[in-house]
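The complex is shown incomplete by one protein chain, all other protein chains being positioned as in the whole.
What follows is chain A.
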Amino acid sequence: MEAVSCRCYQFNLLLVMLFVTADIISTVEFNHSGELLATGDKGGRVVIFQQELESKNQPQCRGEYNVYSTFQSHEPEFDYLKSLEIEEKINKIRWLPQKNAAQFLLSTNDKTIKLWKISERDKRPEGYNLKEEDGRYRDPTTVTTLRVPVFQPMDLMVEASPRRVFANAHTYHINSISVNSDCETYLSADDLRINLWNLEITDRSFNIVDIKPVNMEELTEVITAAEFHPNQCNTFVYSSSKGTIRLCDMRASALCDQHSKLFEEPEDPSNRSFFSEIISSISDVKFSHSGRYMMTRDYLSVKIWDLNMESRPVETYQVHEYLRSKLCSLYENDCIFDKFECCWNGNDSVVMTGSYNNFFRMFDRGYRQDVTLEASRESSKPRSVLKPRKVCTGGKRKKDEISVDSLDFNKKILHTAWHPQDNIIAVATTNNLYIFQDKL
């Protein structure tokens, strides 16, 4: 049977898990196998979910995710020199490819990146000679025999321990981290600079991009996102607030201020307004799994670029074009600065991104279809498939449609993630994490 690329509008998505967090979710990321899902929140906490193995009793519940580990990754800090607080909010989490029994992930706030080791412990040594079981030391005079401690099974305990702390390398706010395909290095990007780190070395990093002008007066553009190529360890891209993406080759020079390629779409003069630059600012950039394409998200659209063509994207998908006439209001309430992320599915045939009113959108590249879905308690009844939603842009509002003016701009889906192999998606609303799965 040939593999048919799945059409997104044919997805029958069921809610498999709803997790309510104490704090606003700020990042969501599957690991490379999809077995683990990590979330970071505004309070500096990381919560990791693990996919349960397929159960013979309940074949319907394949892939149910349960809480695996919770730990405090970052604490709030105070910069005494500048008299400013450093937020503990986790901006990004990136998993390292698994090498042994333990799992490793990088988590970052605005200033500091940490490497965490997550390991399981399911047995412990028992039968010490000098210690009681509770840890108290025995009176040596009471020891009359010698025994060898043995490992006894215990309840599974998941431990998270910080293995490396990469600090003091960023003057500005870190917006991205990306692990290199060589699994030895990674990059971290802030508003004006990108640094290259070795995972083993914490007291040194190389600056590979610096767009800070000599005169801060001349600052008109900042770095918004950066990512390593999935296969080529010498290649990375970074996006800017002016809607450009630069591809850099680290072999060319030590400082990659000169890009190898510049991806920029010429502006559409008919859509020109005072907000043109703001809405062209790229909030996220992601390579496809194949490495042939990359996707960018700006305020109103998702664009797919072929790395071989710099002049314009090969595909453009409108996420919520009906907002174009509302840009002034969205500027007023600051929503225009919301940074939406985007993601690819496992075989790069479908892309997904979030919107307002707890809507999220999927675009099928092959069949040119798109669908709008909602992540909310009301529309996510157990056992019922998610129903496509529609926004009414004008004129008569049909039943089940929602008008643009009724949209709740406080309910935004900024973070979404797609399982690397299966049709399982994680969607984060403000403080709820939804995991949907394709109905079997």
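Everything that follows uses one rule, which is that a contact is a pair of C-beta atoms (placed from the backbone, for glycine too) under 8 Å apart; a residue touches a chain by one contact, two chains touch by 3 or more; residues count from 1.
Definition applied: contacts and distances are computed from a predicted model.
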item: Protein name, per the UniProt record, of whichever chain is missing from view ("SERTA domain-containing protein", "Auxin-responsive protein", "Guanine nucleotide exchange protein SMCR8" or "Transmembrane channel-like protein"); value: "SERTA domain-containing protein"
item: Listed residues A:84, A:183, A:201 or A:255, member touching the removed chain; value: A:84
item: Among A:278, A:385 or A:402, the residue in touch with the chain that has been omitted; value: A:278
item: Option touching the unshown chain, where A:220, A:290 or A:311 are the choices; value: A:220
item: Residues of chain A in contact with the chain not shown; value: 81-82, 84-87, 110, 171-173, 191-192, 212, 215-222, 224, 241, 269, 272-275, 277-278, 281, 327-328, 331-332, 334, 337
